[in-house]
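Have a look at the structure below, then the notes.
What you see is the complex with one protein chain gone and the rest in place.
So, chain A:
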Amino acid sequence: MTAEDLARLQFALLAAIHFLFVLLTLGLGPVVAILGTRWAVTGKAVFERATRFWGQIYLVNYALGIAAGIVLELQFGLHFPGLLDVAGEVFGAPLAVETMVAFFLESTLLGLWVFGWHLFPRWLHATLFWLVVLTGYASAFTVMVANGFLRNPVGFELVDGVARITDPAALILNPAALVSSFHVLGACLIAGGFVLVGVSASRLRRHASAGGKVSADVDEDVWRRSMRAGIWTGLIGALIATGFGYAQFSYLDTDASMATYPGLVGSGWAIMEMFANLAALAGWVLALLLIRNALFRLRPGLRHGLYRVMAVLVPAPFVVAILGWLSRELGRQPWVVTGVLRTSDVVSGQPASAVLVSLVALVGIMATLAVLDWWVLTRLAARGTERLVLGAPPGEVLRDDGAGADVLLRFGVGGPAGVSGAAPEVAR
């Protein structure tokens, strides 16, 4: 393999890892915001538990998303310096806005949400998360503006071989940025929906309530509400992804997209189409079953079989989204900026051996961290709403951790571990 192949492979693998985390961040965000708002408004325990559970899943997923994003941001300078030399001004501008405004705010606000849990009034706390979602979406959009320019370069002119912005509005309203952003948003909501539904299904399987009657247990209520939220999120996502998916053909050149990798791009499109249609169909059926809680009152055998299928299908939207992203990026080759700049002309002068070492190191580390993160996420999901750390009083967390009496006293907790009644968050 040449240094160019290795640099492209490294970018593709790191971007794929990053994208897997982004899907859940953007898909789960609005649901956590709504749950948090309902908790702030109603004060009901079920919303508090749901906010803390899904907030914790959101955070542990987000953590690796940032790490993978950082690794990705520096790939341009490391391996594709020619892109910055020629198109740095156009391509760099949206990425600069992303890092300096959107992501900067998103991360800072998320920090306030997590660590200001007991400091801010409820309404402000709920508002903070809405701002996290808003800035997160803005961040994704600016990245799509940069990516859209590569796919469908508009609003610029070449002066002495360097691209200069001539029309910022055209750059931002580029259909390759705008239409495709909505398509990706749809994909994110589908992924969020599948995770909500899958996790809720596997939790509900553990609840013994017989068919015919819906139990009033708070914990079970958390999972029923999460299931509802997931079905709606996934259905809305499927409709958005499909609608804006087809709309992309307004600017995509089908023949050119198929030119370099016909098999991969073609099957990617076919699989996405099939998956989105099936997801929308399943979403409609499940939404109908939500009427009068019919879904939760199905015959136990049927219900548990359905729950099992839901839990198993969680990875599906992530696999399809990766295929979609591959189709988009491979469809652009051999160009890095369509019709302007070839990928082979922008790679760095690093020897293949150096690129291989960084590929093994960075991809090895990121893949290992990603797998550990997903494992922790599955364990957190399996623990349910028991011993949630997010939003717990610090004394309680430290007591569970086995901290001494003097420390606990400082955090307003008296008595040794396990005496003053177990943590209030005990499921069933």
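A few points about this structure:
The definition used in the following text is that a residue touches a chain if its C-beta (ideal position, glycine included) is under 8 Å from a C-beta of that chain, and two chains touch if they have at least 3 such contacts; residues count from 1.
Criterion: contacts and distances are computed from a predicted model.
Chain not shown in the complex: UniProt lists it as "Cytochrome d ubiquinol oxidase subunit II", one of "ATP synthase subunit a", "Metal-dependent transcriptional regulator", "Cytochrome d ubiquinol oxidase subunit II" or "Monosaccharide ABC transporter ATP-binding protein (CUT2 family)".
The residue touching the chain not shown here, chosen from A:Pro81, A:Gly243 or A:Gly266, is A:Pro81.
The residue touching the chain not shown here, chosen from A:Ala126, A:Leu252, A:Val320 or A:Leu380, is A:Leu380.
When the full complex is taken into account, the listed residue touching the unshown chain is A:Ala354, out of A:Ala45, A:Leu178, A:Leu290 or A:Ala354. Remark: the omitted chain is touched by one listed residue; of A:Leu20, A:Ala33, A:Ala50 or A:Leu110 this is A:Leu110. Residues 59-60, 63-64, 66-71, 73-74, 76-78, 81, 84-85, 88-89, 92-93, 95-101, 103-105, 107-112, 114-119, 164-165, 168, 348-350, 354, 358, 361-362, 365-366, 369, 372-373, 376, 379-380, 389-395, 397-398, 400-404, 407, 410-412 are the ones on chain A that touch the missing chain.
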